[in-house]
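Got a structure for you, questions after.
A single protein chain has been removed from this complex, and every other one stays in its place.
This part shows chain A:
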Amino acid sequence: MAINTRNRGTFDWLIIVLYLALVGIGWVNIISASIDPTENYNLFDLSNLYAKQLLFIGLSILLIIFILSLEAKFFERFASIIYVVSILSLLGLFVFGKTISGATSWYGFGSFGLQPSEFAKAATALALAKYLSDIQTDVKSFVHQLRAFVIIALPAICIIPQPDPGSALVYAAFFFPLYREGLSGIYLIIGSVVVGLFILTLAFGPYYVIAGIFAIAVILLIMNRKKRFGKRLYYVLPIVSMLFVFSVDYIFQNVFEQRHRDRFNVVLGKDVDMKSIGYNTYQSEIAIGNGGLFGKGFLKGTQTKGDFVPEQQTDYIFSTVGEEWGFLGSTLVIFLFVGLMLRVIILAERQKSQFSRIYGYSVAGILFIHFLVNIGMVTGVLPTVGIPLPFFSYGGSSLWGFTILLFIFVKLDSNRVNDW
């Protein structure tokens, strides 16, 4: 065991550097997005969002020290309890929750609020890792798959009615650790087909998609006409797909609310009013496009100064990067994120313990979903879904949630030589 490159108790400094870089750059952009252009800086006036965020960052450092000083085994041992507490905190919102911007997602403490859904992600990751790493769990067994699914779905189900469907969507990230641990590839194929058909149906309407499915089915049937068995699949799958396409159309037109339809239509480039429905996306694209190669410079972004992009310090923070730091700055941020996620995946693969690996994959998956959905939304390629950009967006709960998520993995990783 001692052959390992690092000794026990050493932390992966690359992750820590990437983390600090992202948090630091994020804070600079929160200054831009939240500063009142008519006033001077005041880092100690907590009515300024950037001052508050600095406080949150300071507290995160304390949190990191605390997590890293705990025993690595603590997390595995207490995973179930942490998970239960987390679920209870989500349920408690229905009684004690404080409503901000229409969502009952916070516990209020004076002018501060705590958002339990941000912490539930780490708790769920721990619980899933614990369950899957159990010697008796077999990912290939349907019953065990179902149990794992319950672990993942429970917090999501608590979060959806807040309502915060964006945060619930993040739980899709747990597909990645499950797949890594041996979940059948059929789920991946079904998932991809479902997503693909969904998008195609919205973009082109149900009839073209059905015609396409029909054509592909016919071609496959002709190509495989000499096969003796399994031909039934070539009849069943297209029919199921066609039914799905119709149901997508039905759900989109009848179950979705207009605002949801609008969000899809904006991204699909359908004819929508960019002054009202597409406002967020449009203003965000303008801000990013305005940056050009080098950007307008710190505090010089006209879109940012003018407060044209709603929620710019939280979900739309990346548009500030785009405007003030240009293509160079925003690709740097993309590279930092990609670097961090890849590093986590690489380290997860190196883990000896299944628990650590599953947890690492969960971390990478959660970061990835946030990254994908948020940047996709801000750059106008994915529909508007309100979830924060990890380490970047303003907000204590979000920052602490991701800090805890990431640094539990840093701690687990540091302990891998000492696996039992």
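We adopt the following convention: a residue touches a chain if its C-beta (ideal position, glycine included) is under 8 Å from a C-beta of that chain, and two chains touch if they have at least 3 such contacts; residues count from 1.
Heads up, the rule we're going with is that contacts and distances are computed from a predicted model.
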From "Penicillin-binding protein 2", "Peroxiredoxin family protein", "Biotin-dependent carboxyltransferase family protein" or "Lactate utilization protein A", the hidden chain's UniProt protein name: "Penicillin-binding protein 2"
Touch criterion as defined above, residue of A:113, A:165, A:212 or A:289 at the omitted chain: A:289
Residue in contact with the excluded chain [from A:108, A:182, A:205 or A:269]: A:182
Listed residues A:261, A:305 or A:352, member touching the removed chain: A:305
Option touching the unshown chain, where A:337, A:355, A:392 or A:407 are the choices: A:337
Chain A, residues in touch with the chain not shown (by the definition above): 37-38, 176, 179-180, 182, 185, 188, 283, 285-293, 302-303, 305-308, 310, 322-323, 326-327, 330-331, 334-335, 337-338, 341-342, 345-346, 349, 361, 364-365, 368, 371-372, 375-376, 379-381
